[in-house]
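Would you mind keeping the following structure in view while I ask a few things?
A single protein chain has been omitted; all remaining protein chains appear in their positions.
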Amino acid sequence: MQEFLQQLTNGLAVGGIYALIALGYTMVYGVLKLINFAHGELFALGAYLGFTLLVTLGLSDFMGGVGVVFLLLIFAMGLVAIAGYFLERVAYRPLRQSNRLAAVVSALGASIFFQNAMMLVYGTKALVYPGGILPSVVVSVLGVEIPLIRILIFASSVLLMCLLFWFIHHTRTGAAVRAVSLDQGAARLMGINVNRIISLIFLIGPALGAAAGVMVGLLYGQIRYDMGVGYGLKAFTAAILGGIGNIPGAMAGGILLGVIEALGAAYISIAWKDAIAFFTLILILIFRPTGLLGERVADKV
Amino acid sequence: MSLLSPPLRWLAFFACLAATPPLLRLFGVDGGGAVQIGALNDIGIYLILALSLNIILGYAGLFHMGHTAFFAVGAYASAILNTSHGWPILQTMPVAGLLAAFFALLVAGPIIRLRGDYLLVVTIGVVEIVRIVLLNNVFDLTGGANGISGISRAEIFGLRLTTPADLFYLIWAFAGLTVILCSLLENSRFGRALKYIKQDEVAAAGCGINISLYKIQAFVLGAFWAGMAGTLLAVKMRLVDPESFTFSQSVMLFAIVILGGSGSIAGVVLGSFLLIGLQEIFRDFSQARMLAFGAAMVIMMVFRPQGLIPARRRRYDLRGLTGVFPRALGRRGGAEGT
Amino acid sequence: MSLLALRNLFKTFSGLVAVAGISLEVEEKAIVGLIGPNGAGKTTVFNLITGNSRPDSGEIIFDRRPITGLPTHSIVRLGIARTFQNIRLFQEMSVLENVLSGCHCRMRAGLFSSLFRPPSQRREERAAVERAMRELAFAGLDERHADPAGSLSYGNQRLLEIARALASDPRFLILDEPAGGMNDQETADLMGLIAAIQARGVTVLLIEHDMNLVMKICDKVIVLEYGAVIAEGTPAQVKGNPQVIDAYLGSDG
Partner (left out) sequence: MKRYLLPAALFLLATLSPAMAANVKIGLMAPLTGAYASEGEDMEKLVRLLVEEKNKAGGINGAAVELVVEDDGSTPRDAGNAANRLTAKGVPVVIGTYGSAITEASQEIYAEAGIVQIATGSTSIRLTAKGFARFFRTCPRDDEQGRVAAETIARLGYKKIAILHDNSVYAKGLAEESRDRILKDGIAEIIFYDALQPNERDYSAILTKLKGINPEAILFTGYYTEAGLLLRQMAEMKWFAPMIGGDATNNVGLVEIAGPAAKGYRFISPALPEDIDTPQAKAFLAAYKAKYRSMPSSIWPVLAGDAFNVLAAAIEARGTDPEAIAAYLHRDLKDFDGLSGKISFDEKGDRVGDLYRLYEVDARGKFVLVP
């Protein structure tokens, strides 16, 4: 029983990160019906910018603890948001009217571009976040030892998600975002500047991805230019699992995927971890063709 | 454009291709053009795969980004039959195709009802699962990370294919056959049915088309062809391993079809030459190679969202059929608006 | 003898009762109008007949055979064709290819004959193209055969949908608001076309809000309200029926 709880907490921590990245996919998809394949790379860019701020700008020397993490998140999220803005302006806006698959291929091109840009700038060797930013303390809850850093990261993921949920569902701009996601044409008629809302989405989505990037850097230390592919695929799967376009769905999907992986590794086999995760996704989609919390898509005749 | 009728245009294209290896040797390109021919062989295999994907993605409009899974099943089937059961490699091609087709039947059945992006992610899941199955050496067949090596040389009518030029003719003969069969398919009842499904499933069902049956047939046919292309890869590389069948390869095939022109054979051919060729041409940028390639993909997509050579509406031979039938209503010539 | 009979059909959509025990009959070679205020369940009845949705209970008999629960493509093959309330044409395909889709269920060429093209397949293709041109001429659209369906005017697109349905050589044609969005001239032409269709021996069941068209052309009219039949009979009988007037004009009592 002890090990089960431990594995569950392992799953939650990983799931929190998947969920945070999945939010980026879900928001962009919700509004544009586009899978932003470059989102994984924006996540990796967040990790690298965090590294630059910490090491090259020496942020880690004069400040310790939570203050640094807060500053790191703000800077990384801000810079990657700008990258997201330009990504949308260059690669997606011209294709807004054309068939959806054109935008998907453009996204794939952008993903290859970002990945290799990071390789050229930061080199092929794995970079490592300096240790000791966050105290490596183990907290034991109900007899289960959980590293403090994992709790902090899970908590901040949930916090960011709630912030986003509150913004989308309880603010005027949030209402505009929902309007645009339901029907761009109608929203435009209601006086909503659709382009501005879409740009806003491409500020928030990538920013969340960057936050997850910084967290991965702090938690695991090692970052590489091609880590966006793996995390991107997992987070995208989580977004679909929860019902793409649906914010609570992305949160649920991410956390569920993390737990499935942890339990799959623990109780079935570690070599088949990813295969189990994808197999579960396929099973769920067969019985719930639009994801767990996705709406039933009946085709209006 | 209409200087040559389509079949002649294709004939000219393949004739020029066939002449390339001897010309390269004639001009004394170093190494007899082995590098250039090697690149053309790569493009040839990708073209066959992209044309088989075009049946599923281009004609039927199914969001399929896991085509490498069928390619892998075919390649491994050939490798296993060749190395542990002693089959001559080219004889394994039909079996490789059938096994890939069977695997497609198994997979497509339950997921065919899924819509757009949900189908997309499931196909990505399938290709990842296949790669992990290969990696974990299931039933001690796939050789794990080592993959399977020592695949024998291909032989046709007693002639052993050793040099890249030999492979060139084998691969491009098969590519030519693929182009012919795809154009026959495109202009037939079967091809039309797929296109109706792509445009509007409900209307297609209203015309008496069994939607699920045709979608599964498209998947199985595409997989069969990709499985046979797997044999060609086994012949070319003489080694198959999990790292040759990754998600990024599926992405490349998806991009070739969409960028070249979804549902257009000429588009897919151009897409293959461009996307695989560009990677070779940018090679002398070495590390910046893929950076330029990614940017090129975005730029090409932004300037040609409908694809480089989009599918054209087919012109039917209506000799003796116009103006001969009774009209219940007066002529509705002009496009008068209401 | 009735070609189509519905027996006590029920259909609810998550609580909302769309069809509450409808029974009706359509005689062969007749033109029957199905009218009623919006939300009366007209299109739902159509969807039940064509298999687009499945009834909760009740039976659908076509030519003395139960077809309840059959998939749409089998129903079309039995000889029931339809048009749609909001036009569903293959916009980017040519007018000819749109009508050719109707011929699909009358052809047999499968995957292999499509590839290896035996003489039977070539003959079948030619016959299909001929039939499609015949239907296009019948609807007056034969000169537009090469244009994309999307480029036709609204009225012509309606006619193209009818031509497509006719191409499947149906015995029973369902028209879902064919006159929707047509001007008077086009509506008059449509009446001529429907009469010509009946002359070809095809039974027609149509939903229509244009009372002038319904009253002029239908042999029988069935009135629906809140998912139930409230009146049935010749146009004249139905016109005078007080319940029908209430349903349409709303009772002032």
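The first chain written gets the first letter, and so on, giving A, B and C; residue counts start at 1 in each chain.
To be clear about the criterion, a residue touches a chain if its C-beta (ideal position, glycine included) is under 8 Å from a C-beta of that chain, and two chains touch if they have at least 3 such contacts.
No experiment lies behind these values; they were computed from the predicted model shown.
Novice: Check the whole complex and report which displayed chains the hidden chain contacts.
Specialist: Those shown chains that the absent chain touches are A, B.
Novice: Just one of A:Ile149, A:Ile204 or A:Leu281 touches the chain that is missing; which is it?
Specialist: A:Ile149
Novice: Which residue among B:Gln91, B:Asn136 or B:Gln306 touches the omitted chain?
Specialist: Touches the omitted chain: B:Asn136.
Novice: Would you mind spotting which of B:Asn54, B:Thr83, B:Gln199 or B:Ser244 touches the chain that isn't drawn?
Specialist: The missing chain is touched by B:Ser244.
Novice: Which subunit A residues touch the hidden chain?
Specialist: Against the missing chain, subunit A presents residues 3, 6-7, 10-11, 13-14, 119, 124-126, 128, 131, 136, 138, 145, 147, 149-150, 216, 219-222, 224, 226-227, 230, 261-262, 265-266, 269-271, 273-274.
Novice: For subunit B, which residues reach the chain that was dropped from this view?
Specialist: The list for subunit B reads 30-35, 38-39, 42, 135-137, 144-147, 149-150, 162, 164, 236-239, 241, 243-244, 286-287, 290.
Quick note on the criterion: only the chains that are shown with their structure count from here on.
Novice: Relative to the centroid of every protein C-alpha atom displayed, which chain's own C-alpha centroid is closest?
Specialist: B
Novice: Can you compute the centre-to-centre distance for subunit A and subunit B, using the mean CA position of each chain? Integer Å is fine.
Specialist: Roughly 33 Å, centre to centre.
Novice: Could you pull out the residues of subunit A that touch at least 2 other chains?
Specialist: Touching at least two other chains: 301.
Novice: Could you tell me which residues belong to subunit C and also touch two or more other chains?
Specialist: Those would be 52, 84.
Novice: Taking the touch rule as given, give the residues of subunit C at its contact with subunit B in the complex, in rising order.
Specialist: The contact residues of subunit C facing subunit B are 50, 52, 71-73, 76-77, 81-82, 84, 88-94, 96-97, 100-102, 104-105, 107, 109-111, 114-115, 117, 121, 124-125, 128-130, 133-134, 137-148, 151-156, 159, 164, 168, 181-183, 186, 189, 192-193, 196-197.
Novice: Write out the stretch or stretches of subunit B touching subunit C in their complex.
Specialist: 181, 184-185, 188-193, 195-196, 199-200, 202-211, 217, 221, 313-318, 321-333, 335-338
Novice: Per the contact definition, I'd like the list of subunit B residues that touch subunit A in the complex.
Specialist: 63, 110-111, 113-115, 117-118, 120-122, 124-126, 128-129, 132-133, 135-136, 201-202, 247-248, 251, 254-255, 258-259, 262, 287-291, 293-298, 301-302, 305-307
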